[in-house]
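Okay, so here's the structure we're looking at.
Here is chain A:
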Amino acid sequence: MRERFLFGYDPFVLPFTLGMVFIVLYLLIGSVRIILALNKEERLLLLRSMNPKQLLITAKDVFVDCLLHIKVFKRNILLGYMHFSIAFGWFMIILVGHLEVILYTPQRNGVLYYPVFFRYFVMETQQTLRGAFFFFLMDLFLLMILSGVALAIFKRFRSMALGMRRTTKLKIGDRFVLYSLWAIFPLRLLAESFTANISGGSFLTKSINHLVHGFVTNPDNALPIWWSYSIALGVFLFTLPFSRYMHIPTEIILIFLRNAGIKSTSYRNGYAESEIYSCSRCGICIDACPMGVNRGDIKFSTVYTIRLLRRRENPHEGAEKCLMCNKCVEVCPVGINSTRLKLLYRQSVNDSGQHDFSYLSLLRESDSSGKVLYYAGCMTHLTPGIYRSLFNILDKAGVEYSFMDKDGSVCCGRPLMLSGDVKGAGELIKKNTELIKASGCKTLLLSCPICYKIFRDEYKLEGIEVIHHSVYINNLLKSGKIKVKRGTGKYVYHDPCELGRGAGIYEQPRELLSETGILMDSPEERGESICCGGSLGSLTMSCDKRRKITEHALDVLNTNKPDIVATACPLCMRTFSPLNKKSETADIAQIISRNLI
Partner candidate 1 sequence: MILNGKKKIWSEYQKDIPEDHYFYVRSCIRQNFFPASEKLFLEVVRDRLSLDFFETEHHTTCGGIAYHSDTIPQETVMTIVARQFALMTEAGYKNYVASCITSFGLYTEILDTWHHFPELESKIRDYLWKTTKREFQKPEYLAHASDVVYKLRNKIADQAKYKLVNKENGEPLKVVEHIGCHYSKMFPSKGVGGAEYPYVLTGMIEAWGGEIVDYPERRHCCGFGFRQYLVQANRGYSLSNTHKKFESMAPFKPDMIITNCPGCPYFLDRWQYVIKEMEGTTYGQDGNGIPVFTYEEVAGLVLGYDPWYLGLQMHQTPVEPLLDKIGIRYNKEEKYLL
Partner candidate 2 sequence: MKEFGYSLSPSSRVDLDKIDKIKQERLFALEPGFRKCMACGSCSATCSAGNFTDVSLRRAIAYIQNGQDLAALSLLKHCMLCGKCLVICPRGINTRNLIMNVLKVYGEK
């Protein structure tokens, strides 16, 4: 292998080289900006994460997330392959390209464009059969990429085949980048094929070279195609920052920051910016979003809200309408905590400070020393069947308990928190904490996942176990304090957002139901459970639209024709029961209470 040209340069490399310089500078400046926007603590965290062990973990995460796209694979194999083939293939081509340079033209090592246009600058000699291995690899990865690109083009027209009912609607800028991306690899193939008789090639490039030999062997024809290839790359690199493909480099920064333990503290700057730019607009969240059943609301799904944030436009409508069910976060291949961004946005506009909770000082605690303290919360007061069933179970198990909010409750603060009013929520949290601590209880038992979520995450109740009734009852059953009869009832379990995705409790309710009947699968469950539509997370969604969501969720839950749709949340139950015409709706406590022996 030897160089064809003395200077190892041709003007056609300019578009790429300039693009590359541009993008590197852009990324550098961007990273500095993000780091500057971090506060002191966060920067300290970042600094501390710069140890070998942490770096190794981050490298692994980058490899798994950015190159292998394991999360996308999990969602849909074809979709995963599409992402994997392009990302990993491209990465390998770059890697192998550099290897080639190091091995064959070490004097050109470090020249930015050389590995990219290697085939143009070298010619095969008698001795360089060694290169055939790399030629093979290069053609193989190129083929891999091309298959990915083909899939991508196919997806544009038939997204369903790749497991996506809806894909993100693109703006003109995005299309520009997309087409240049699509063009890069076929052009590279052609360019390398055109010079394959000089530089050598493998099964792909050589074959094409043979196929159109007469045309290709004229060197005058080769240069324009190399130009085109470089221009495609240049266009891609120049337009990258203004397109969704910015996620490719940004995600690496995001993984760094995330692994350092940093969280967003503003909905727009610092860490949030790295999240916003990491969004590939893949659109997986569109299908996940329960709002999607109302066609007009697709525009409020997370991908578009993040796009507004990236354009520095007002994300108000989407941020306020969102049910905060967290499913988009669950499915996001990049792991963007968009719910947190929306919450931060809400805090910036809804922290009105107009509330007056001075009346709370009138409330007095009850003495519950050593007992289980039960807090029904607002929603469970609307579903007395739940707490009465629970009390029946507790009585049967001989558990001593007291009912903290028998005569009405101070709200747990979660709804206020979700509205963005941290200060108001704080007052409620403070009062409830006082009441609970003063009661002397050892366990705080809750029926409502909305309450459970905030009691677990935000309250500081040292020494008091905070437990949701689905877990508590399961414990009672496991320890033999209660017994249930095993029936033939068919259940489908609906994971409430706050209990499942919110608190990670998926198994205990299922264990419980399996003890007393046949637990069936639902097409979308656990992390992918669909919000019931009643969520207090949404501030502005109308009742009609909520109803559509509920009906859709019920359709999905009733797919396998269960007898009972079981849930573990009073709000889910209130939302489902009037609209569930195909099966009964019941809380897990009610089901167990009915089947106690």
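General remarks:
The rule is short, and it goes like this: contacts are C-beta pairs under 8 Å (C-beta built on N, C-alpha and C of every residue); 3 or more make two chains touch, one makes a residue touch a chain; residues count from 1.
The candidates were selected such that all candidates are chains of the complex that A comes from, given by their letters.
Predicted model, so just to flag it, every value in this text is computed and none were measured.
For chain A in this complex, the touching partner among the options 1 or 2 is candidate 2.
Residues 350, 352, 354-357, 359-360, 362-363, 378-379, 381-382, 407-411, 413, 415-416, 419, 421, 424, 428, 534, 536, 539-544, 571, 574-575 of chain A are the ones that touch candidate 2 when the two sit in their complex.
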